[in-house]
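Yeah, one chain of the complex is gone here, protein chain that is, but the others are all in their spots.
Should a chain be cited, it is by its letter among A and B, assigned in written order, with residues numbered from 1 in that chain.
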Amino acid sequence: MTTQPPESFLELRDLRIHFPTEDGLVKSVDGLSYKLERGKTLGIVGESGSGKSVTSLGILGLHKGGNAKISGEIWLDGEELVSASADHVRTLRGKKMAMIFQDPLSSMHPFYSVGAQIVEAYRIHNRVSKAVARKHAIDMLGRVGIPQPDRRVDDYPHQFSGGMRQRAMIAMALSCDPELLIADEPTTALDVTVQAQILDLMTDLQREFNSALIIITHDLGVVAELSDDILVMYGGKCVEYGTAEDIFYRPEHPYTWGLLGSMPRLDREPTERLLPIKGTPPSLINVPSGCAFNPRCAFAGRTDGKATSQVPDLLETEGGHLVRCHMPRAERRSIWDNEIKPMLEST
Amino acid sequence: MVAFIVRRVIAAVLMLAVVSMATFAIFFLIPRALGQTPEGMASRYVGRDATPEAIQGAVKRLHLDDPLLVQYGRFAKGIVAGQDYSLGPKKAECPAPCFGFSFNNNQPVWPTLLDRLPATLSLAVGAAVLWLVAGVSIGVISALKRGTLLDRAAMTVALAGVSLPIYFTGLVSLAVFAYTLGIFPGGGSYTPITVNPIMWFQALVLPWISLAFLYAALYARLTRAGMLETMGEDYIRTARAKGLKERTVVTRHALRATLTPILTIFGLDLGLLLGGAVLTESTFSIQGIGKLVIDAIRGNDLPVVLGVTLFAAFFIVLANLIVDILYAVVDPRVRLS
């Protein structure tokens, strides 16, 4: 195991998070590595169950003390977190790294006012009086665009609209100026206009705080504009990694093509899918042999049978663009250029 | 809020009226419908082998031959305006609220109820504190240590507690701690707190534990289940993600949500108990409301049964009201309307 501190702000090295269950070992995250710098945004995309949320909870150390088996390394600002004590990681949570959760209604305590929950978050890491913390909470609510924050600070989560609640959630996460912000499906529960507002807000704030941002989503559209890099996860593994440009203009993995095809666009009927991904996400206990994606892959036949017998490696195609696929690079390019891309553009 | 309480109080009074009518019907209407005569009923309240004259006397004295509505009316009027009762050479006055006089020992019901209340109150409140603290603590620990030996042991004991009847645990505890070891006084030793607080305490330790054991077991299971559910909630994850210490997560966030429904049940249980902890009071010979009513039922002592029923119903209604108000205070999502 290398224990050399990386130069990156955040670096994951071969992270594995496995959960023993009565039915077998669930390999939620199975050998994930990536890097992220301050001020940069990483989008992690995948279906539910692909391990994207588990990874971020792993970074926050929220699996510690549970029954998860974690190996690999998580380096944050020069500190290794997998081997760090639970209590130490706890002191980093909220302060150094913070998380915005998916459903703000269920993610905020129903019995405490929004203000009280922000105050609590703030006072964990800042030794200030309640009054000061309350001013800070009002300030934060104002900064995330909640009107009349001094009045709404005492309201309860159920009294907020969905968008406002998500803003409050963001205010709470940002209350201690975290250097790493993880947003897990931050806009899923919101309608489209509010989605855009929230995403704008997050990027604005990221710029303001110069923090590293990880946006987790199943929807490539969400990360399209604000991500520097995009990581596509499938079955607990990274199947394609690259810059936003790589992923959107030169995607090489059939799964990524599927995701691109599934992107809702304003110019299409929402139900119309150009390149639907057939089947269901793989079992994380009995992972399909060979390439985990092979049962759903339209191109599995073009791998000389390796798709079902051999786990493909994550290999660099060019300039940091990584792909995990048995098909030769030329063929992937050719399929994209000749078959997929025209189909996506044909309207 | 005020309107809410007023409405609930009116509803409560109506409910008490219905309860009294139902009880009245059970003891008067149904026997009559089944062919019971006033004399047949009166024969229960006179001596063995009574002469027809004595039975007639009892019929007259207890007004058993009046139409049922008149009997009920007299009862209802007594509550509001009081009533008189012939002791023989003179009449006894029973000021409002008069729930009548015991058919069996001629004592006015209301003062008897008030006399028995402190014992029941002492028993119920003491046990309630005990079972709430013990049950919730065990439940929380069990939930947090889920699957460990500690959890399994606690839940086994809890199962035993739920399954074992009080007259068993009570008698066993008396046999061991009172009659063999002599640590605590035996049955029938309840002393009012106003008379001797130390003896009051000593005499109640075993009843408290016996009664609390049953409920603590129940509450431990409830708390554990609630706690396990709550600990899986998203907002607990949020609390942890803020960097809160686990203890704070459990106490401030998880427990608060878990306890709310438990407090509701607690209020109702306590309200129910104030109407008499029949088994515990019988086992330990504590002269409380429960002992009073079980003996009254055995002796067909309608006025006492009626009085206790109303008394108990009152406590349940009151407990409901308090629980509803408290719930609104605890859970901001609930609004009284």
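One rule holds for everything that comes next: a contact is a pair of C-beta atoms (placed from the backbone, for glycine too) under 8 Å apart; a residue touches a chain by one contact, two chains touch by 3 or more.
One rule holds for everything that comes next: contacts and distances are computed from a predicted model.
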Absent chain [UniProt protein name; select from "Peptide/nickel transport system substrate-binding protein", "YeeE/YedE family protein", "Anaerobic dimethyl sulfoxide reductase chain A" or "Homoserine O-succinyltransferase"]: "Peptide/nickel transport system substrate-binding protein"
Shown chains touched by the chain that is not drawn here: B
Omitted-chain contact residue, chosen from B:R8, B:K60 or B:R74: B:K60
Selected residue (touches chain absent from view) among B:N106, B:S137, B:Q202 or B:T248: B:N106
Among B:A178, B:A220, B:A257 or B:L321, the residue in touch with the chain that has been omitted: B:A178
Positions on subunit B contacted by the hidden chain, ascending: 35-36, 39-40, 43-58, 60-61, 86-90, 92, 104-107, 112, 115, 171, 174-175, 178-179, 186-188, 282-285, 287, 291-292, 295, 300
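The rule is simple: only the chains that are shown with their structure count from here on.
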Between subunit A and subunit B, centroid-to-centroid distance (C-alpha), Å: 55
Residue ranges of subunit B touching subunit A (in the complex, touch as defined): 233-235, 237-246, 252-253, 256-257, 260, 330-333
Partner subunit B, residues of subunit A touching it in the complex: 57, 60, 62, 65, 90-95, 98-99, 101-103, 106-111, 113, 120-121, 124-125, 156, 158, 172
